[in-house]
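Right after this comes subunit A.
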Amino acid sequence: MEAGIDIVSWYLLIGTVMTIFGIVRLLLVRDLLARLIALDVTGIGVLVSLVALAARSEPTDPVLQALVITGLVIAVAFTGLGAVLIRRLEGLQEDPPRGDHQ
Partner candidate 1 sequence: MVVNDVIPLGLVLLSVVVAAIIFPLPQRLAGLRSAVNLAGALIKLVLVVLLVPPVVADGARPEFAVPFLPTGGGEAISLVLRVDPLALFFAGLSAVLWLLTTIYAIGYLKGTAYQSRFFGFFSLCVAATVGISFSGNLITFLVFYELLTLVTYPLVAHWGDEKSLQAARLYMRYALGGGVAVLVGVVWLTMEAGPADFAEGGAADVAEFAVRSPTVAVIIFALLVGGLGVKSALVPLHSWLPAAMVAPAPVSALLHAVAVVKAGVFGIVRVVDDVYGIEVAWELGVLTPLLVVASVTIIYGSYQALRQTEIKRRLAFSTVSQVSYVVLGVTMFSMAGTAGGVVHLVHQGIMKITLFFCAGLFAEAMGAHKISDLRGAGRRMPWTSAAFTVGAFGMIGLPPTAGFISKWQLGLGALESPHPWVLVVLVISSLLNAAYFLPVVYSLWFGEREDDAEAPETAHEQERVHEPGLLLAPALCTAGFTLIVGLAASLPFSPLEISRYIAEGVFS
Partner candidate 2 sequence: MTLAQFSLGALALVPLLGAALTMVLPHPARRALGVVTSLLIAGLTVPVMISVISGELPELVLGGFEAPLGIHLRGDGLAAVFLGVTSLVGVTITGYAAVLPKSTGTYLSSTAWVPGHPGFWPLWLGCWSGLNAVYLSGDLFNLYVSLELVGLTAVALVALGGRSSWEPALRYLFIAVLGSLMFLAGVGLLVSVTGTLDLQQTRGELEGLEDPTLPLLALTLMTVGLAMKVALLPMHRWLVPAHSAAPSAVSPILSGLVIKAAMVVMLRCWLWAVPVLQGSEWLAWMLGALGAAGVLIGSVLALRQDRLKPLVAYSTVAQIGYWFLAFPLLLPGENDAAQLASGAYGGVVAMAVGHAIAKAGLFTAAGFLKDRCGTDEMSALRGAGAHHPVLILAMGMCAVGLLGLPISLGFSGKWQLATAAVAAEHWWVILVVAAGTLLSAAYMLRGIAPLLLQAEIAEDAPAASPVSVRERVGEIAVLVLGVATICTGLLGAGLSDLLEVGSWW
């Protein structure tokens, strides 16, 4: 396995790629919900790369682990807030198109 990249740097690569795709998706998509999801993907990507960095040293680095845990908590917080805002915004748009749905 030494010839190939070992597991940790493999995960690091995946994490970085996830972050980059997440950021590009986030910045360019028009739909609000899609943006929120893209934001979550970016968050997870960053956390994965942090975990990969932590795993490089033998006893995994406690500092980085603390960072990852906090990161998760904050991701949950902003997703909740984002969802509430999007529901209210969607609620606004509902009134005009009702006419042509039936």
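With respect to how the candidates were assembled, all candidates are chains of the complex that A comes from, given by their letters.
Throughout what follows, a contact is a pair of C-beta atoms (placed from the backbone, for glycine too) under 8 Å apart; a residue touches a chain by one contact, two chains touch by 3 or more; residues count from 1.
None of these values were measured; they are calculated from a predicted model.
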Neighbour of subunit A by the touch rule, complex-wide, chosen among 1 or 2: 2
Subunit A to candidate 2 touching residues, read off their complex: 19, 23, 26, 32, 35, 39, 42-43, 46, 49-50, 53-54, 56, 61-64, 66-67, 70-71, 74, 77-78, 81-82, 85-86, 88-89, 92
